[in-house]
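Beneath this line is the structure, given in structure tokens, with notes to follow.
For this depiction, one protein chain was excluded, whereas all remaining protein chains were kept in their positions.
Right after this comes chain A.
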Amino acid sequence: MRPALLRQGLLITTRKASVPKPSILRACPPAAIQPITSIVRQTPRVATFHTTSRRAILPAGPQVLEGTANDPAPVPKPSPTHGSYHWTFERALSLGLVPLTIAPFAYGSLNPVMDSVLVAALLLHSHVGFTSIIIDYIPNRNHPRARKLFEWLLRLGTLVVGIGFYEFETNDVGLTQGVKRIWKAGSTDKVIGSA
């Protein structure tokens, strides 16, 4: 039976007693009639219209509704670190990583300065990438506190990793030479001695 018909039927049966009822209506005791609101809430009105099976990877977060459908979209506050400047910075970083990644293959490895530049660029590129992931998967509208938490965790992580790689770059052989050393460790042991 369609929910609309069900509700109509219930509405008729739950009319006030001031209306003279036919005898057949009196057969049903008033206590057996369920309140309309509970029926409305219990009826899965949206899910029943979907034909594909529901396979939710994540459960839906809390639903936060701001304003009505007729409100205009809010205009974000302009900031020089957002928008095209941010985009250009990201592209410049990615573009800079292309020669920095090819150079070790061409020259065998990088000198300490260029190796540090590569590590710094990789760190910033990773930070930008992780930020995009946080923005995409933790919507600010539904989870504002989780968003803030993960943003600060990422900042802390980037700081810790930056200090860690400063130590690595100053105390060890550098990223490119280190990768080369481990990569060729299986083929010959001479690499370790010569590096």
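Please note the rule applied: contacts are C-beta pairs under 8 Å (C-beta built on N, C-alpha and C of every residue); 3 or more make two chains touch, one makes a residue touch a chain; residues count from 1.
We take it that contacts and distances are computed from a predicted model.
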{"item": "Choices \"Ankyrin\", \"Guanine nucleotide exchange protein smcr8a\", \"Glycylpeptide N-tetradecanoyltransferase\" or \"Succinate dehydrogenase cytochrome B subunit\" - which one is the UniProt name of the chain not shown", "value": "\"Succinate dehydrogenase cytochrome B subunit\""}
{"item": "Missing-chain contacts mapped onto chain A", "value": "1, 4-5, 7-9, 11-13, 22, 24-25, 36-37, 40-41, 44-47, 50, 52, 54-60, 62-65, 91, 94-95, 97-98, 101, 122-123, 125-126, 129-130, 133, 157-158, 160-165, 167-168, 171-173, 177-178, 181-186, 189, 191-192, 195"}
